[in-house]
Structures are given as structure tokens and as C-alpha cells.
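The complex appears here without one of its protein chains, the remainder shown in place.
Letters A, B and C name the chains as they come in the text, with residue numbers starting at 1 for each one.
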Amino acid sequence: MAMENLAFLIPLLPALAFVLTFFLGKKLPSGGAIIPIIAIAISCVISLSITAGLLANPGHVVTQSVHWFAILNLGILIDPLAAVMLSMVSFVSLLIHIYAVGYMSHDPAKPRYFAETALFTAAMLGLILSDNILQLFVCWELVGLSSYLLIGFWFHKPGAASAAKKAFLTTRIGDVMFLAGIVLLFADIFAILEGKLPEGVYLLQFEEIFKFIPDLVAINSTILGMEVSHLTLVTLLFFGGAVGKSGQFPLHVWLPDAMEGPTTVSALIHAATMVTAGVYLVARTFPMFLAAPGTLMVVAMLGAFTALFAATMGIVMNDLKRVLAFSTISQLGYMVLGLGLGAVIGAEAVGVSMFHLINHAFFKALLFLCAGSVIHAVGTHDMRQLGGVGKVMPITFATMTAAALALAGFGIPGTSIGFSGFLSKDPIIEGAYVFATQTGNWIPYLFAISAAFLTSLYIFRLIFMTFTGKPRSDYGGHESPSSMTIPLATLGVFAVIFGALTRGKFMTFIESNFEHLDMNALAELGGYHLGPHGHEPLLILWMPLIVAVAGLVIAYLIYNKRVIDMSRIVSSENPVYKLLYNRYYQHQIFVEIFSVKIIYEGLALASFYSDKMLDWLVNGTSTFLIEAGDSLRKFQTGVIQDYAAAVVAGVGLLVILVKLIMEVF
Amino acid sequence: MLPILSLIVLIPILFSAVTFFTKTKEQARISALVGTLITLVLTMYMYFSFDSTSAAMQFEEAANWIPSLGITYHLGVDGVSMPLILLNAIVIPLLIIYTWNDVRAAPNRFYALILAMQGAVIGVFVSLDFFLFYVFWELTLVPLFFMVNIWGGANKKHAAIKFFIYTHVASLVMLLGIFGLYYNAWSLNGVPNMDMAYLIGQFQFLESEIARDAIFLALLFGFIVKTPVVPFHSWLPDAYSEAPTAGSVLFILLKIGGYGLFRVMLPMLPFTATPSLMITIMGALGAISIIYGAFLALAQKDLKRMIAYSSISHMGYVTLGAAGLVSLSISGAMFQQFSHGLIMSIMFMSCGVIQTKTGTSIINNLGGLAQKMPKLTVIMVLGFMASLGLPGLTGFIAEFLVLTFSFINMPIYVIIALLAIVITAAYHLWALQRAMFGTFNEKLGDIVDISSYQAFSMGVIALLVVYFGWHPSPVLDMMITNSEHIVSLMAVMGV
Amino acid sequence: MVNLMLLAPEITILVTGLIVLLAGLFLSAQSKKIVGYIAILGCVVAMLLTISSFGTTAVMFSNSLSIDALSQFFKIVFLTVTTLVCIASVKYTDGNDHADEYYVLVLFATIGMMMVASANDLMVLFVAFELASLATYGLAGFEKKNPASIEASMKYFIIGSLSAALLLLGIGYVYGATGTTNIEGIAQNIDLLLNSPMGILSLVLLIAGFGFKIALVPFHMWAPDTYQGAPSLVSALLAAGSKKMGIIAAFKVFIGALIALQADWQIAFAILAVLTMTYGNIVALSQTSVKRMLAYSSLAQAGYITMAFVVMTPMALTGGILYALSHGFMKAGAFIATAAVVYMVTSENKDILNADHLDNFKGLGRRMPITALSMTVFVFALSGIPPTAGYMSKFILFSSTIQSGLVWLAVIAILNSALSLYYYARVVRYMYAKPTDGDRVSEPLPYVIALLLAVAGVLVIGIWPEPFVSMAMEAASVLI
Partner (left out) sequence: MIPLNWYLALSAIVFSIGLYGLMTHKNGIRMLMCVELMLNSANINLVAFSSYNDDMTGQVFALFSIAIAAAEAAIGFAILMSIYRMRDMIDVDKLNILRW
């Protein structure tokens, strides 16, 4: 098919758009936004058509490959997993670009903005359709770069500059783990092949890597007294990368700060697309995870913990965007948890997780864009100063409410009726229950269900504080222009119905991705037992809805009707509130203790002073010699008698010395 | 056939003399530019007629020089030296363009020194006779000594003399090693011969194990001081940071230490009495340089010193990759030399601009420069990103190859190097944030962006960084060919 | 049959000297310039004669003179230095009423040195040695109105006489033990000296006698004072020429006559070589008078050359001999450059005391570009930076040290050589990196010619050393 052959254009067009916009943007209206919009639209069309093709024939994956350097290639692999992501990313990116035309209309640096978002889109699309782990890493870093640039878009604000740096550095920790994983993987493959690299085969392609899974499991190393399979190490290191990029505990600290960037950036990068790259990485290499003993347990536990941990902070934030940021972290936790459930449900976990990923992309992007719309209109992020915005901005209000319902997960269990978030989050929570029954570990389920309650609470707190009641400050405001509201409405539609439309088809489509691999055999290698499921008790099925409704009701009572007085809880006296409000003192721990005290003052200054010592040693030698010369020259007294004495003494000493040495030897 | 190698060495030296006798700045810079452009054209011609699938010496020239000592005038180029010659031939004309409108005393001498330096450095890369090699090797010291001494910063006297003597000591120790090799081979075969390949080949036949190790260590010392490698780096921060921008860039282009590792040390390595010990020494020094340099860079308050230390950190990859002993790790190390030359040129050029425009390079005294200097910021961010190893730029290719393929033989050192990556990112971003972003420091007064000359030369280098980051094969392929050759030489001994 | 043609260089110089002496009687002070040209001509002719007969071997005058490659090589060294000095002196002696005497002394000193190079008998050697010494005593005190010059001359004279006495004593003992003063005769009868209690004593006395000329620590004490105080051009002659006379004498006596005592004198020379190069270099570090610094540097250089006695391989001797030639160019050049600076400074201010102070070299790169550039070449050559004569000589000398397994000596020498870079580089820094308020001055042509010739010599030996190396090898083969 012709469209398939154009697959390489998917990342290249936005990349070209980046270059064009960067250099020509200033000369075009609205910062040259039209260039990336057209480019991404074409990418989107190609992606969608390839996806359509794949839907018709899931086995017909698109592959393209060119030699890059040494023994590496650049290649394209569009299988169902990639196709879905491509379509979502290009589509959401397109909408957000259109939205940004209105949102960024007052900013003088528009060309830079559109160039950078185009760069991001290119990198993200490149990441998704990589057919090898290195190219994925390359694009992985490039999206990190775009994220850095876009968070720091308003670089003249010290907060933005600092947040950009923090985001880059924190994710960099994960990236290094990812890189270490690739290094270890390659070294192991090298060892398995006994140093004889086959000609014409690119070993870092996913398909090639998967062939080595049994050999990799067999290699063991003893680390800290534990016998660990190298596959476990590799997957854990990959997961480390995912933890950084997808804002999982403990590397999530950058994500709330990343809200310093323009809201469109938050929507595109820090909600819908880039942060899901970590989830995508795990999904992409899922066969390795499935075969690695112990890894999926770690994944599930960490995902569940992050889901709850972030949600607790979400309920106390007063900044519109920060609430959404914590919500993103929490939802990413769900996705990671979903992947971890592979331990009991196998490849289905990828389907579940990806489904949530896509749905989340729609409703979270929508939430951010709505927030952006509000901020654009009223000029503040602080919910305590808002209130009653719904009257001024009805479209925003409506779409945001739809998104909130999707996030909180409203729907009727057992049917396909419900907001998209419900239809994708529910299977994860159910999966967690299966996980609990199969492994006896209830923690993921308990965390997930508690987080579901908190999710509902914080998102409706946001809705009520922002849109209902009376204005708490004088902000004026107006409904946003149509270039903003049309994307809102489009996304709103998707947030409401996408889940319901695609539910069944989606899962099977994604699962078909791994059809050619024997997932059960892989699970055997990893020591996981995939059991049948689908017969959960009714309470378990209804539980998510129950907690969601509970959350809504409590939020309504507190923040709309003000029935419950929060003043005693929300005070600096309350240690729990203080802990949450200060975000568990992560900043203090990470920045002040870890970065400043240990890394900077400890190690860097220690090196600094040790280097001073070394330098002193070198300079000291020269000083010593010069001083020695200064003393020795005093022998040259200028008096002839002394000179004569030196000659005579020299003769005498030389006779004695020569005599002595001759005697001794 | 054109004696192209002699020409690319002699033309810069010739033009150096011409430039020295020019009267005005205009004449000086034009003469310098013409000289370097001719060199560039010749180098490009050589590059395009170069066969990157062959590990043999190409464009060889040989003539008797001092027959009574077995010294010949022997030049040649292969995949190890070609990229480095290319690097010099490309960056130096750009450097001259970069300094086009600079105001400084005695411009004729300034440009003459740049050209002399170019001739000397290329001379090192093309020499295939140890005598000639050493002659050029030492000659590279002199222009830099003058450069720092005449146009250097406040502490130039100290920096220049320290650099001069420290590296001279190292060169002399290396010379002793060459002597050892030369005479041992002489007494073995009865004829004096200074030819590099011959002497390296004779190394394995030396009877005494102590002599072999001593010779190896002496040569290694010479090379790693120049590279430089911790703990023999003390000369570098002072020299790099006190030198004028052009001097710093010339320092960066002085890749002769790492070149020596590939050309001389690696083929000899398997035949030392204790190869594994030597590998450990090299690997450990490389890894220590990487992480120690990174921490030191993090502790610096001066932008230029920070870049200097970051250079130490980056050059650690060269030593580590060389010690990795897998053909691709060696290629990675070679590529790191090439890439480091480009990246650091941007870094020092950016820093130079900041220093001349604001009068300071203390990071905390800067701030918010991006608002006044958008063009510089774009190039500088690109340079910094390349330096911290961002994929898509040259630095990543080199680091990836070195890390991945050194891991096979020395996992511990690679893990140390991996830890340093985060630190590397930290100091780069920290410096960018403090110097370029945030609110503008009003004390700095009125600042204008870089001139179009500067933008041109930095921009071209930046483009090269991107180009080779995505398409490294034009230089990487020949490196791989040669490193496979080196490894195959080692494999003969089963190391 | 005596082939007088082989003595033609000496005869030429002698005749030139006599012509100059006679001409001086009849010429006025202004027209005395002509004697300089005569002297230069004589030197050049003598040099050409020496080169043309290079490699001829002959023994003449009852076996008391021998002409061979070694003696001819050193004659070339001496004549080179004398030529350079004479050329530069044309300006120095311009308008001086005593110019004729100056040239006569220079030429006679040169004859003395050349005779030492050909001497095959200790008697001839001693007489020639003293001829050169006496002439240079006078030259050192040539500036009669300059207290420093007189003082330099006095010190040189006293220590020189003492050394002459020691040398004579040593020769006496050798003669007493072996019954002959002929070098080959001594070598044949050496058993008598070996068994004599006078053996080591005579050895050390001879070392002291020659060591005075070579300026080996501790017989060097006069050298810095004299080099500093004497007129710069005379210092050039002393450091570059007369020093080599000590070396060739030592070559002849120790290697030619006393080879059987090799073990003893090698130890002595090893000690002296290390002491000399280290002391010279370290003390030179803190000097501010350029001439004094060059004096200490020439101590260090003498230390390097002395290594040839310790190593005693054909290669080492080749290195030592080549070093003598290179050092002739480098040191003479450096002193002539200093002389040019001193000339410039004194012509600006007659009464200045420390005309050779480092401060006067500030900004020389702008004030006297040719002088500064030449000086740069000389000091870099002295420190052994390629491609110069200094590097080439060090290359051969140090490498031969490694060859014979004396790694410790090579390491000491190498470290010393690195250390020396400090004070040499400082001169360069003063010339190019220090600002000055002085204007550009025109450099006198004779100085410029002498400097450029010396630069050419330094670079030619550095870049195309083959003819020189093979000549030095031939010379070395005479000894071993």
C-alpha cells in the first residue's frame, strides 16, 4: 500500500516543520503555526490510514529499515501497538497545535513555540515507530529535550528555568538507567554470540532482542548477595527509564514543577503524550518483562503506590494545573499498574494499560486545555481566587466536566456504557483484584481503589472550586476563541465516547501485537502463572463506581455546599495536611539533601578540594625548585678566595669520592 | 601525484610566515583565511579520494632524511588520523572567521600562531616516523605557549608556563620511551630505524619484560598527560581557562594525546609483560577522569573553567574506549575525539563571546543573557546539549559506542561512567540556567548579540554537530575499519 | 713529510692576526673598522680550508700534532663561533681605538683553541690551552672603564691561573709515571700510572684543569661572574668557544690517553655531570641578569655534554660532539642577541649598570623584532625544542644514554632539560608578553647578520642534520 511506504514521513514531516518554523516562523502570520499544523495533519492522516489497514489485517505490520552507523539501524515498525499510539499522538498533537494558535496569540515568541512543539511531535512519533531500542532511546532523549525547552519556554521566569532544569535532570536519572539497560543488554547479547556479530542483522531491533530472551534469562549475576537474572536487570533498568519519563515514584518530582510551561505544553507533553512514553516502552518490550523473574511485581507495586501517593497530594493543591499534574502522575501509576498485572493476565495487561493510556490522553489533554482556557481568560492558576467561572465560560465548563467524569470513572459496570476513563480504569482495578487473589498480594488493589476515591475527590474539588459558586476575586474573563473551543469540543467528544466505541476491539487489537510470540512460554521463564479470570464478585465490579460517587459527593458537600467545615483540617497545625501540602517534603529531600548536600557539597566540593591539593603539589614543586635556586645562588659569593677554595675542595672531595666508590664497587 | 600530505602541513606553516610579516589586521586575517582555506580544500580533496574500507596507510610519502640514524621523512594517513585532520582543517578557518572583528594587539602574530599550530597539529597526525612525530609533537607547544602568554587572561603567566613545562616533561618522558624502543630494536636488528610501524612491530621482540613495560608506561605517560587524564590534568584547567578563546579552541583541537593511544599504545598493548594490568590502568584512569572531571566541573564557579573540566571528563571516554579493546569501543573513542573537538569549539566560542560582551565568566555574575543574545543562546544550548551527550548530536554516538562496547570487558568502569552522566547533565544545565536563563542581570549593562561572523562560524560547527550526530558514517566508517585492524593485530596474540 | 696544507687554517688565522696587529699600528680609530673585516675574512677562509680538508688524517711535528676528523670538527666549531663573534664585533668595536687589539686577541685565542684540538702531546696541549686562556683574560677585561668587565677579568684570571697550576701538576704526575707527554705514549705506558699512587690524584687534577674551562661544578665558580661581567661578545666566545676547548682537551686526554682508567674517571664525570646540570639549571631559575642566566644555562649544557664521557659509546660521543657544534651556534647566538640588547640599552643610557637585566628585554618583540625572534629560536633550541640543533643533539646524546642502559642518568638529564624550559620561556615571555613604552629601534646590521647566521645554523642542524651527524660520527670514530 502506498500509505505504508510513506510511514517514514510521519516523524520526518514534523521534523521538517521544526526546521522551517524555526528559521521562517517570524516572517509568517501567527508565528508560522500553519507549517507544523499541516505537517502534523499529514502525519496524522498517514497514521490513521495505516491504523485502519492494520485493523483490517493485524498481522500486516509495516517495517522499514535503513543502515545507520556501525551495527545499528534506523527503522520503522508499525504494529498495532505503535499504530494506536501514533494515531493518538498525531491527533492530539494536531488538536493542541490548533488550540495553541489561539492560546499563544499574545506571545511574541510564537515561532519558537511552534518550532519546539513540532520538534517534540517529531521526536515522539519517531519514538513510537522505532523498530529498535537505540532509536527509541534517541527519540526518548529528544522528547526530553523538547520537554526541557518547552517547560523553560518562558525562560526569563526563574521558576520556569529552574523547573526545566529539574525536569531534565530528574528524567536524566531514569534515562541513564535506560541507557545502562541497553548497554547491559548489548553486552550480554555480545557474550551470547561469543563476540561474533552476525552480518546484516541489527541486534538491537526488538524482534532480534526477543529471540535472545531465553538466553538472557539464563545469565545470572550476584548483586548484593542476591542471584539476579540479567533479563531482570535489563528490564528493571528499562523500567527505571520509564519511572523517570512517566513520573513514577520516586522520580515524579519534576512533573508538578513542569507546569511552569505554557498550558498547551502541559497538555501535550506532560499529560497526553511524552509522559506515557515510559508506559509505551514497557509495553513495547513487554515480552522481556514477562519473561523476567520479579520485574512485573516491582512494576505493579510501584504503579499502585504512585497512583495513591500522587492522588493524596492532588487533594490539597490549590493550583489548577498542579492538581492536574498530580492527577497525571496518579493516572500514569494506574497504567504502570496495568502493565504490572501482566504477571497474572499476560499480554492482556498491555491492552488494558494502553487503553487507559489512550483514554487518559484524551481526557487529560482536555482537562489541561480547559484549564488553559480558564487561565487564558482569567489570568490566574490559583483556585482560591476563582469560582463561578462556569457562568462566563459555558463551553469550557461543559467539556471540563465531561473530562472530570471520565477521569473519575463514571459508568455502569458490566456494560459498555460509561465515560472512557471508566471503561479503561475499571479493568485495571479488576486486574488488581485478580492479582490479589492469585498472588495473595492485596496492596495493589487497595492502593488502586483508594486512589480511585481520591481521584474523584480532587477532580470535583477542582470543578466546584473553579466553576461553581461566586467569584472570589475580580478576574473578568470571557469565553475563549473558537480556535480553542473547537479542539475542546472535539476532545470532549472523544473523552466521552471513545472508550465505549472501541472497548472490545481495542484490547484484541493490541493483544494481537504479540500473537507471534508464545506469551505463555515467556511467562513460564519469568515464573508467572497466567490464570483465567473474568469472574470477579459483583462488589468488586461496582466498587470503583461506588468510590467515585463517594468522592463526588464529598467534594460537593465540602466545596459547593460548604456543609463540612474544612478549616480545622486545612491548617498548618495539622501534620497530615502539612505533610501533604508540602508534598511529603520531597523538594527538601531531593534538592536540599540529595542534590545540594550530598552531590554538590559532598562529592563535588570534595573533588574540588582534592584537585586543589593536586594542583598545589604541582605548583609546589615549581615553587620549591625556584626557592632552591634562590638559596643555592648564594654560594656564588663573588669573592675570589671562596672560588679558589671551592676548586680545591672540589679536587679533594672528588679524589675521596672516586676512591671510595672504586673501593665499594 | 601531488604530495598532498606535505602540502597540508607546509601550507599553514608557509602562510604563518606570510601572516607574520603582514602589516595590518585586514591583511593578517585575509592571509590567514586564505591559508586555512587552501588547506581545507586540499583536505577535502584528500577526504573524498580516501578509501575508508582500507586500513592501510594512504597518500604515503617517504624520503630519506637522516640515514645514519635511520630517520625518514615518512607521511601517511589512515582512518585514525583522517578524521582528526579533517577536524582541524574545518574548525580552524571557522575560528579565523570567528575572530574576524576581534580587537587585539598584534593581530599578525595572532593569526600566524594559529596557522603554525594548524601545521604542527596536522604534522603530528600525518607523521609515520617517530622522530618526525616528536618534532611536530613538541612544536605544538610553542604557538599555544605564546597564545596564552600574550593574549591570555589575568593569570596567564602562571598558566602558560605550567602548561608548557608540565606537558614538556610528559613529552620528554615519552621521548625516553621512544629511545628505549629505538635502541632495543637497533640492537636486535643491527640497523637504526625510527619508522613508527616498524618500531611498534619490533616491540614484541624485546627480550626484557621490564624494558617492555617501562617503554609502554613511558609512552603512555606522554600520551595521557596530553589527553589529559586524571591525575595528570593539573595543567589543563589553568591553560584552557586563561587562554584567549582562539587558544582554548586550539587546545581542544590538539587531539594528539588520544591519537597516540590509538596509533602507538594499542598495537603495543598485547605485548607488554602484563597486558591486563595495563588495560586496567587505562580503563581505571578513563573512568576516574570521567567522574572526577564531572564532579570538578560541577564545583566550578567560572564558566570557562567548568568547560575545561568538562573537557577532562569527556576525554576520559577516549581512554576508557581505547582500553575497551573491542573494535567498536575503540571506534567510539576515536569518534569521541572528533566529536569533542567540534562540541568544545562551540562551548569555548560561546563562552568567549560571553566573556568579551559581559567582561566576566563567573556564572553567578551572569544571568538572563538569553533575552539579549537569542542567537548565541540557540547555538550554546545546542553545544551544551551535545556536550551532555544528547542523542542526535555527535557526543551521544561516541559515548554510546564507548559505554556499550567497553562494558564487555570492563563493566565496573562503565558503571562509574554511567553515574557520571547525570552529574554531567547537572553542571551543564545548572550553568545554562544561571548564565542564560532567568531574569536579566541589569548590572551587565547593554549587551548585543553575536556578530554575523561569529554566528556563521559557530553555526557551521553546530550544523556539523547535528549532521554527524545523525550521520556519523562519513568519519565513523574509516574509524571502524582501522579499529578492526588494530583489534585483529591484537588478536594475533590472543588478547 | 709534513704537509703544511693541513695546518693552513691555523696559519691563516695566525697570519690574519699578524696583519690585524700590524694594520692597527697604522690605522686611525675611525678606519679601524677594516680590521674587523680582515678578521672575518681570515676566519671564513680558515673555515673553508678546514671543511675542504675534512677527514684527512695526519700526524706531524714529531708526533705532537695530529690532524683528524675530531680535531677538524672542533676547529669548525671554534671557527664558527669566532666568525659569528667577529661579525657582531664590527659594530661593537666601531670607533674604538683598541679594535685591532680586540681582534688580535680573538684570533689568537682561536689559534689556541684550534691547537688544542690538534694537540697530540700534553706539552702542546698545555701551551695552546694557556694561549687561549691568556688571550681571553685580556678580552674579558677589554672594557677597561667598566668595573664589571675588569672584575670579570680578574676573577677569570685568578681561577684560571689556579687551574693552570693544577693542570700542570696533573700533567707532571702523568709524565712522571709514564715517562712521556705524548698521548699515544701515555696510553701505551698506562700500566705505570695505574700502579702508581698518583693515579687518581693526577686524574682529578686533570679533570679540575679541564673542568675549569668546561665550567663543571665546582670548578665553575668564575664562569657566571665572568660571563656576566665580560663584554657580551667575549662571553659568547668564552661560552661557545673556549668551553669546547676544555671538552676537546678532555676527550683527547681521557679517552685518548687515559682510557685504561676509564672506570675511575667515568665515576668522576658522572658525579660532575649530574651536579653541573642540576646546579646550573636550578640556579638559573632565579636569575634576572640574562647573561648570568645564560652562564648558568651553559653550565647545564656542559653537564649534558659531559654525559658523553659517562656513556662512552660511539653514539654518545657523536651526540657530545654534535652538541658542541650546536651549542656553539645556540650559545653564541644567545649572547650575541644579548649583546645587541645591551648595545641598544647603553646607546640610550650610557651609565646604565645592568644593561642585560631581564627588564630590558620587555617588549623586545616590538622594539627589536629580529633580535627577539632570533633569541626565541636560541633559547628554545637550548631547551631542546625541535626542530633545532639543540633538540637534535639532545636526541642523540640522551638516546645513547638509554641505549647503554643508564636510564637514571637519562631521566635526570631529561628532567633537567624540562626544568630549563622555565627560565628560557621566561625570557621569551618578557620579550613578547610584557608591555613596554620603548619605541622600535633599528637593529645594527652586523648584529643582525651574525644572528641570522646563527639562526640558520641552529635550524639547519635541526632540520637537515644528516651531514653534521655523519661528520660527528666520523669524529667520534677517531676516539673509539
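Quick notes on this one:
Everything below uses one rule, namely that contacts are C-beta pairs under 8 Å (C-beta built on N, C-alpha and C of every residue); 3 or more make two chains touch, one makes a residue touch a chain.
All figures in this text were calculated on a predicted structure; none of them were measured in a lab.
Shown chains touched by the hidden chain across the complete assembly: A, C. Of the candidate positions A:Ser221, A:Asn582 or A:Thr637, contact with the unshown chain belongs to A:Thr637. In the complete complex, the hidden chain is touched by one of C:Met5, C:Leu41, C:Ala58 or C:Ala164, namely C:Ala164.
Touch with the chain omitted from the figure is made, among C:Gly24, C:Gly211 or C:Gly229, by C:Gly229.
Of the listed residues C:Lys75, C:Lys155 or C:Lys243, the one in contact with the hidden chain in the full complex is C:Lys155. Mapped onto chain A, the footprint of the missing chain covers residues 633-634, 636-641, 644-645, 648.
Where chain C meets the chain that is not shown, the touching residues are 122-123, 126-127, 130, 134, 137-138, 141, 144-145, 147-148, 150-155, 157-158, 161-162, 164-165, 168-169, 171-173, 175-176, 179-181, 224-226, 228-229.
FYI, only the chains that are shown with their structure count from here on.
Distance from each chain's C-alpha mean to the overall C-alpha mean is smallest for B. Chain B and chain C have Cα centroids lying 42 Å from one another. Along chain C, residues 419, 422 each make contact with two or more other chains. In chain A, the residues that reach two or more other chains under the touch definition are 622.
Considering their complex, residues 365-366, 380, 385-387, 391, 395-396, 398-400, 402-403, 407, 410-411, 414-415, 417-419, 421-422, 425-426, 428-429, 432-433, 465-466, 469-470, 473 of chain C touch chain B. Those residues of chain A lying in contact with chain C across their complex are 622, 625-626, 628-630, 632-633, 636, 638, 640, 642-644, 646-647, 649-651, 654-655, 657-659, 661-662. On chain B, the positions that touch chain A within their shared complex are 162, 165-166, 231, 234-235, 292, 295-296, 298-300, 326, 328, 331, 368, 370-371, 381, 385, 390-392, 396-397, 400-401, 403-405, 407-408, 411, 414-415, 418-419, 421-423, 425-426, 429-430, 432-433, 436-440, 471-473, 476-477, 480.
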